[in-house]
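Here is the structure we will look at, set down as structure tokens.
The complex appears here minus one protein chain, its other protein chains still in place.
Chain IDs A and B follow the sequence of writing; residue 1 opens each chain.
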Amino acid sequence: MRIRLRRLRRQWRVVTALAVLAAVSSACGKPPDLEKELGTVQSWTATARLADDQRGRGAISRVYARQIRDRAAEALGQERKTLEQAARSDADRARARAATDSLAAAIRGLDQLVGRP
Amino acid sequence: MKKWLEVALGVVTGIGGFLEVGSIATSSQAGAEFGYRLAWVLLLGTASLAFLMEMTGRLAAVSHRSYVDLLREHFGIRFFLVPLVAVFLVSFLVLASEIGGVSVALQMATGVSLQWWAVLVAVAGWLLLWRGTFKVVEQGTAMLGLVAVAFAAGALKLHPQWGALGRALVPSSPAHDRARYWYLAVSILGASISPYLYLFYSAGAIEDHWTTEHLWTNRITAAFGNLFGGTLALAVLVVAALVFAPRRIRVDGYEQIALLLSTPLGRAGFVLFLATLFITCFGSTLEITLAIAYLLAQGFGWQWSENLKPGKDARFAVAYSVVLIAAVVPTAVGLQPLSLTNVSMVLSAASLPVTVLPLMVLMNDEDVMSTHANGWPSNLALAAIALLSLALFGAAIPLQILGGG
Partner (left out) sequence: MGGLRLVHEVLDSQLVDRRKEKIGRVDALVLELRDGEPPCVAAILVGGAVRAERVGRWMVWLNRALRSLARARGDGVSRISFDAVRRIADTIEVDVDGESLPSGRLERWLAEKVVCRIPGARGEGKGHEQGQQQGEHVGDG
């Protein structure tokens, strides 16, 4: 009985270790995947445009639109760095630049509505 | 007449407890990334929770002891430590993410950083628990939580394709991004079948002095409360499928989710979303805090009740106070609320076996249940849920590594 319980306790330690590993691995990064990062940039571009549209119609508050703008700008900064690592060829780099330019443009559009320079 | 009022309130409570930050986060991510495809998971999760709640409620009504009481009494202290530790840790993480949810709602409304709001939320929550009764917590959460109906309104306004939605209620597997798909499936189940939900429900049955006369109330509350709650979670998924998916917006932070309701419902939708997030997360904050305190108090035999003044149940009161304050720390130090939610949902799913498997024993024990033990339909459902819980236990952590955002 005691031996079985000792084995059980060892198993629990393994499970706990795996859980910690999972938490850590989801917090840390994996090697950047170009498609995924482009998807993130594109997602924030669409978000900024949607927020732009909503703010224009008065559907969201200025305070909130500003937060979206700031988050999008944060994402732009992070993605520029990540994409540098992820892009291997000239074609990749061109795509990355196009994507980040779109995002930057969308953020500028929001700037006008939320009163940022 | 009073009975019907009680039943109605019970049903409403189901909504208040069900739709909270976990459901909102997981359903909106699922809808944004896979359209309607993951709807069947919500159906599975809702049905499972309904069965689990009915059973733990019946357990409490018949034996006059909560599920936690019986876990300690029937299985002994040694076994009890396993669900104690597992449920405590998982519920604590979920609690931290609910506080994050309330704080994010306040940040979106005011622009003031959520790290400050987290502290205020804890103070307000503590005051309500210290001075309020169980009914105040239960019914206040429920009545105010009705604001979540805004998601249903938003979904209808967007004219979903009912045929496609219906087909999505049948389990399916995607052609690509399989790891991500199944990861989201696991997190939806973790959000739907959170252990604190049926543990709290069982303790609530004791707080409300349920007896064998309340068995039908129990059945109706469990069934319809979860039906409404599940429908609202489905509405979140549908709205995300119709607003985010076509624009290929992925949910990377809570801030984006407000756009879900402002698109179909304009400014009213925006305000309703913030109110929904605030109220449902705040209600869950109170419930989970109490659930953890119940877990400790009932497991160790302390005096406990939300209806007693704290001086009469000091260990219970200190327990919920300390837990609530500690749970503020993750948000206050700046951990991303959405990441916190995602991790806690997966761990919640993984922890299910320790609270589902013992139920199979208890619901069939005639000493505990007398003439109200499980019939074969309930046992069949419970066995299926038990198998599901074991599958989740095995799959959760690998999927978190492979498919976690």
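Quick note on the criterion: a contact is a pair of C-beta atoms (placed from the backbone, for glycine too) under 8 Å apart; a residue touches a chain by one contact, two chains touch by 3 or more.
Quantities reported herein were computed from a predicted structural model and do not represent experimental measurements.
Taking the complete complex into account, the chain left out of view touches B. Touching the chain that is not shown, out of B:3, B:178, B:248 or B:309: B:309 (per the contact rule at the top). In the complete complex, the residue from B:72, B:180 or B:250 that touches the missing chain is B:72. The omitted chain makes contact with chain B at the following residues, 63-65, 69, 72-73, 76-78, 80-81, 130-136, 206, 209, 211, 213, 300-312, 314-315, 317-318, 367.
In this section, only the chains that are shown with their structure count from here on.
Touching chain A in their complex are the following residues of chain B: 107-111, 247-250, 252-253, 255-256, 258-259, 262-263, 266-267, 269-270, 339, 342-343, 346-347, 350, 397, 400-401, 404-405. Looking at the complex, you find that chain A touches chain B at residues 15, 18-19, 21-23, 25-27, 39-40, 42-44, 46-47, 49-51, 54, 57-61, 63-64, 66-68, 71, 75.
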